[in-house]
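Left out: one protein chain. Kept in place: all the others.
And then chain A:
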Amino acid sequence: MTGGKPYDNVPGTVIFDAEMSRRGYHLNQFCMSLLKAVNRERFRANERAYLDEWAMSEEQKQAVLARDYNKMIALGGNIYFLAKIFATDGKSFQYAAALMTGMSQEDYANMMLNGGRSAENNRYKGEQSDG
């Protein structure tokens, strides 16, 4: 990483900037291919074989197979592209968001019903107690 980006100290957040976009290009373009129903079918039929058609790193492929969205984001994935994967799985944005926070979907949904995650103590890395 090049230093000095103003958003580096925002907790629990990866900003999809030009550097991340470059790193995640093939991962995100694989996701994009899932907009076509025929490709969703091919991916479902044999995920590994479908992933091998893309010039992604092995680490990126493993993260997709494990549905580890935080890992995919760390490797250059963008949430709007990654949404094509959980859409293919028949899952919602709220399912994926809960997964990334480490909460159960029920606990996450209740947090949202109660007004969401507070910005208090959640603006800068290090000011929060729970990571």
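Assume contacts are C-beta pairs under 8 Å (C-beta built on N, C-alpha and C of every residue); 3 or more make two chains touch, one makes a residue touch a chain; residues count from 1.
Keep in mind that, in the parts below, contacts and distances are computed from a predicted model.
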Per UniProt record, name of the chain withheld from view ["Protocatechuate 4,5-dioxygenase subunit beta", "Amino acid ABC transporter permease", "(Fe-S)-binding protein" or "Acyl carrier protein"]: "Protocatechuate 4,5-dioxygenase subunit beta"
Option touching the unshown chain, where A:Gln29, A:Asn46 or A:Ser104 are the choices: A:Gln29
Chain A residues that touch the omitted chain in the full complex: 6-7, 10-18, 21, 24-25, 28-29, 31-32, 34-37, 40, 69-70, 73, 78-81, 83-84, 87-88, 92-94, 96-98, 100-102, 108, 111-113, 115-119, 122-124, 131
